[in-house]
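One structure coming up, written as structure tokens, with questions to follow.
All protein chains but one are shown in place.
Per-chain residue numbering starts at 1, and chain names A, B and C are given in the order in which the chains are listed.
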Amino acid sequence: MAGSIYGKIFQISTWGESHGKGIGVIIDGCPAGLPLNEDDIQIYLNRRKPGQSKFTTMRKESDEAEIISGVFEGKTTGTPISILIRNQDQRSRDYGNIMNTYRPGHADFTFDQKYGFRDYRGGGRSSGRETAGRVAAGAVAAKILKELGIKILTYTKAIGPVSVPENEYDFSQINQNKLYMPNADYARQASDYLEKCLQEQDSSGGIIECVVTGLPAGLGDTVFDKLDANLAKAMLSIGAVKGFEIGDGFAAATAKGSENNDSFCSENGEISKFTNHAGGTLGGMSDGSPLIFRVAVKPTPSISQAQETVDKDGNPVSLTITGRHDPVIVPRAVVVVESMTAITLVDLLFTNMSAKMESLKAFYL
Amino acid sequence: MAGSIYGKIFQISTWGESHGKGIGVIIDGCPAGLPLNEDDIQIYLNRRKPGQSKFTTMRKESDEAEIISGVFEGKTTGTPISILIRNQDQRSRDYGNIMNTYRPGHADFTFDQKYGFRDYRGGGRSSGRETAGRVAAGAVAAKILKELGIKILTYTKAIGPVSVPENEYDFSQINQNKLYMPNADYARQASDYLEKCLQEQDSSGGIIECVVTGLPAGLGDTVFDKLDANLAKAMLSIGAVKGFEIGDGFAAATAKGSENNDSFCSENGEISKFTNHAGGTLGGMSDGSPLIFRVAVKPTPSISQAQETVDKDGNPVSLTITGRHDPVIVPRAVVVVESMTAITLVDLLFTNMSAKMESLKAFYL
Amino acid sequence: MAGSIYGKIFQISTWGESHGKGIGVIIDGCPAGLPLNEDDIQIYLNRRKPGQSKFTTMRKESDEAEIISGVFEGKTTGTPISILIRNQDQRSRDYGNIMNTYRPGHADFTFDQKYGFRDYRGGGRSSGRETAGRVAAGAVAAKILKELGIKILTYTKAIGPVSVPENEYDFSQINQNKLYMPNADYARQASDYLEKCLQEQDSSGGIIECVVTGLPAGLGDTVFDKLDANLAKAMLSIGAVKGFEIGDGFAAATAKGSENNDSFCSENGEISKFTNHAGGTLGGMSDGSPLIFRVAVKPTPSISQAQETVDKDGNPVSLTITGRHDPVIVPRAVVVVESMTAITLVDLLFTNMSAKMESLKAFYL
Partner (left out) sequence: MAGSIYGKIFQISTWGESHGKGIGVIIDGCPAGLPLNEDDIQIYLNRRKPGQSKFTTMRKESDEAEIISGVFEGKTTGTPISILIRNQDQRSRDYGNIMNTYRPGHADFTFDQKYGFRDYRGGGRSSGRETAGRVAAGAVAAKILKELGIKILTYTKAIGPVSVPENEYDFSQINQNKLYMPNADYARQASDYLEKCLQEQDSSGGIIECVVTGLPAGLGDTVFDKLDANLAKAMLSIGAVKGFEIGDGFAAATAKGSENNDSFCSENGEISKFTNHAGGTLGGMSDGSPLIFRVAVKPTPSISQAQETVDKDGNPVSLTITGRHDPVIVPRAVVVVESMTAITLVDLLFTNMSAKMESLKAFYL
């Protein structure tokens, strides 16, 4: 099994390699009647596209999405939506030197162990380019959420040691800087930090934060398919993500119950919580507060300084990776986090509809 | 959907409520020929059982497992294994006062929102007691792993602010203290800390760490069903878990590529890594190094000091929770983490068998 | 994998062997708020129970169902419903002589081939007794359907050569004879035929027909999860079923298009069809006409006349099966067909709810 299918009712199947002919996704289970065109998808793909700034790979990819099925006269028909993105700038010559060498921090070795050999051109299926299909599907999921009044805001909380404190968030800044940080000053500091990394032939990690508002309470299941469990899987399924936390997350481990519990309150008959240490979920179900979670992204493993490693026969190799690589993955991963969140939420919204006999009867009778 | 089924080939279905008649699990997809008896399961259940120390609820449950199907003449037959644990100490009178009140940090409110009403006796399905079924299944999964030479070691890394540093680990101590910490001194400090929490009518969170050795390289899939993604879901599906990180985890966000990359090396033809910042996985597949990850557990939400909240009609209530509650969930959750890990790994081992034509042919021809 | 889990959102997990300690089912994904008690289930189980007539095994089983979870104060809570039926009349001595022998028409040989050995007591998991769990779940599914105005009628169309023609159906007779046939005369003839089979130490096959009314049009998916495809799987998953046909079924193979097409008509704005050769489904989706399909059931393989076979070492054996066996499976399988139909339809009703953006918005906004 290759594990390239995700979701229960809203199901996406992604395919494609970094330096193959193209990359894409099929979305099965999209409701009929959603207005959809290629621009909707392009807006999302552009946020992930290479070449946006000096901190992203110079690979030339227009990343133009073609919808080949599932849309008729401007609306989804309920049938699978197939989206195709042809690779343009394949330049496989760049990658010749890594054909037999195991790059540190990459999937070269594990791929060979699992499958016996690999498409060594630019990481193949394990390239970050794989996420283009997810983002195309995420654009569709996000459009469904929007129609239901649900909004997702995703941004770079930290790059290396430069982290924007919560009380200095200015969400209007997110799209004003190429790092997608919610504060212009911190964005500048982060930019300086990345500049230094580049000079040192090094790379940086960071943290992405995501906030979802407008979710109905009660979304998510009570045991294995908890809202937070499904989100955790969605996030860790993104290459380079090494951690996930919701609400106070790891800080809850050092807190006391009296500090960590969110008391309920009520205003005009609406029940809500005074605080949101939980991050919008209780017992695996959304609690009506904003959903808030963070992911830790490791530094780009492809760095241009020489690294010690071995080839596939175990011979020591001093590896110098040339070619086009982002010194930080975080800014381009922001939209991937948002996409996987949207896809996960849509699926939970769909599987949630039969939770009560009462609403089932209202639906069918 | 209730989301109480987990796994693709090795599939478990858990059921049962805190104060219903019992709790249990069905394991579908267990291979035939595994020696199995009730003692195998009891050993695991005992690690989760209430009443082990003064820091665990005094609820009296012998948690005796009965295997009702799937085992014949001491061996699994390949058919579903049904395991039943009757609840004994149901004392539902303890829980009368929470019938209409939304306890902070619990699933009462979200359960009502999703399902319209709830079994209010002791948390019902959202009680930590739900994990007994997982642990019973985990015992079976762990036995399969053992036959394949794979070992899981799980322990309490931290309770509140008391955290055992990696260089002071003494694994021989884990089962020598009731908190399952790998260091006797830290266990004493943690015990003192919990004592203080109890006196303050408060509770504590903590961190559990898990290490798996003996895994073949190449386990896990390359996109959505990454080894770490599936583990993240498994962990966040445990109530009270608020974060997951693998290898360096969140620390990788502040690291540089040159620090975070693990260089490959080779000895006697065996390829391995000098370091293990990745925590044993690359590109979603095991890399032959020990798998190492941590989860953050929030403080027990049930504390005996008075808390402000509301009832289901939105009226303010000052809630005092009496009855039996653990001041810390962590020690009893150690075996739950281990169980979910075992279940997740077994399933990935099974779905992995058709990865190569070569091994497929060796299997069938 | 043992394949004992069925369904996508309304999921059942069955377990148990013929001569083990018990048999049962977990239903995950049942909506909250459905009134349910053990009597609802018992009514269904009684239709499958042994000992109803001289044509059913004399095995003594009261088949009493205990609901152990998922129901609170008379209503389902949305959490898994665990139903347990303890085996009473295990009399395993009856089955000693088949321990090493491969009974013709049974799963003994294939079980050994797949799993290496088997629970040889009375067919183990491959016994017809396995269906008790399905019937318990079917009772719950049927209750959901009833609340939605959907009715299932299932009956014995034929036993051996005795087949009730469509124009002689009298549905009021179905529960008036022990063979569940919709015509008293044919029931008598069938009874005579079975009597003769018994005298000849032989057994008979037959045909079960099922009619569903009240289904909304548009149920079922357009490609793999067609309504009829899912029903076909459900039916062939019942041991002893060897064929499935919907509407005109195999007769359609010799028909012409002009005969087989059902023309649409309209009355008072309601669109329907003049005829129903299709059996209520077009393109895999229900068309608003009654759903009508048939299954072929093979003769009971356990016959008391001597049969040639081999033991597990390949030695020839003349096998005489003693003990309690139905000379015909059909009457007891009627409720199994009905149960699997109900379970399949409920699941499709649940997965169908997100088909249109319009209804999605009506549901959530």
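Methods note: contacts are C-beta pairs under 8 Å (C-beta built on N, C-alpha and C of every residue); 3 or more make two chains touch, one makes a residue touch a chain.
It should be emphasised that the depicted structure is a prediction, and the values quoted were computed from it without experimental measurement.
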| item | value |
| --- | --- |
| Contact partner of the left-out chain, one of C:Ser53, C:Gln88, C:Gln176 or C:Thr222 | C:Thr222 |
| Among C:Thr154, C:Thr300 or C:Thr341, residue touching the chain not depicted | C:Thr300 |
| Hidden partner chain, touching residue among C:Glu64, C:Glu147 or C:Asp202 | C:Asp202 |
| Touch list for chain B against the chain that is not drawn | 8-10, 29, 31-34, 76, 78-79, 144, 147-149, 216, 222, 349-351, 353-361, 363-365 |
| Positions on chain A contacted by the hidden chain, ascending | 1-5, 9-11, 13-17, 20-24, 26, 28-30, 32-33, 66, 68-70, 72, 75, 77-82, 84, 114-119, 124-125, 350 |
| Hidden partner chain, residues of chain C it touches | 1-6, 8, 14, 102, 104-107, 109-116, 125-126, 130, 158, 160-161, 197, 200, 202-207, 216-226, 228-237, 239, 242-266, 269-271, 274, 278-279, 281-288, 296-303, 305, 307-310, 314-316, 351-352, 354-356, 358 |
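Keep in mind that, in the parts below, only the chains that are shown with their structure count from here on.
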| item | value |
| --- | --- |
| Same-residue or different-residue interface between chain B and chain C, half as cut-off | same |
| Most central chain, Cα average position | B |
| Centre-to-centre distance between chain B and chain A (centres being mean Cα positions), rounded to whole Å | 26 |
| Intercentroid distance (Cα basis), chain C paired with chain A, Å | 44 |
| Separation of mean Cα positions, chain C and chain B [Å, integer] | 38 |
| Residues within chain B bordering two or more other chains | 1-5, 14, 114-116, 125 |
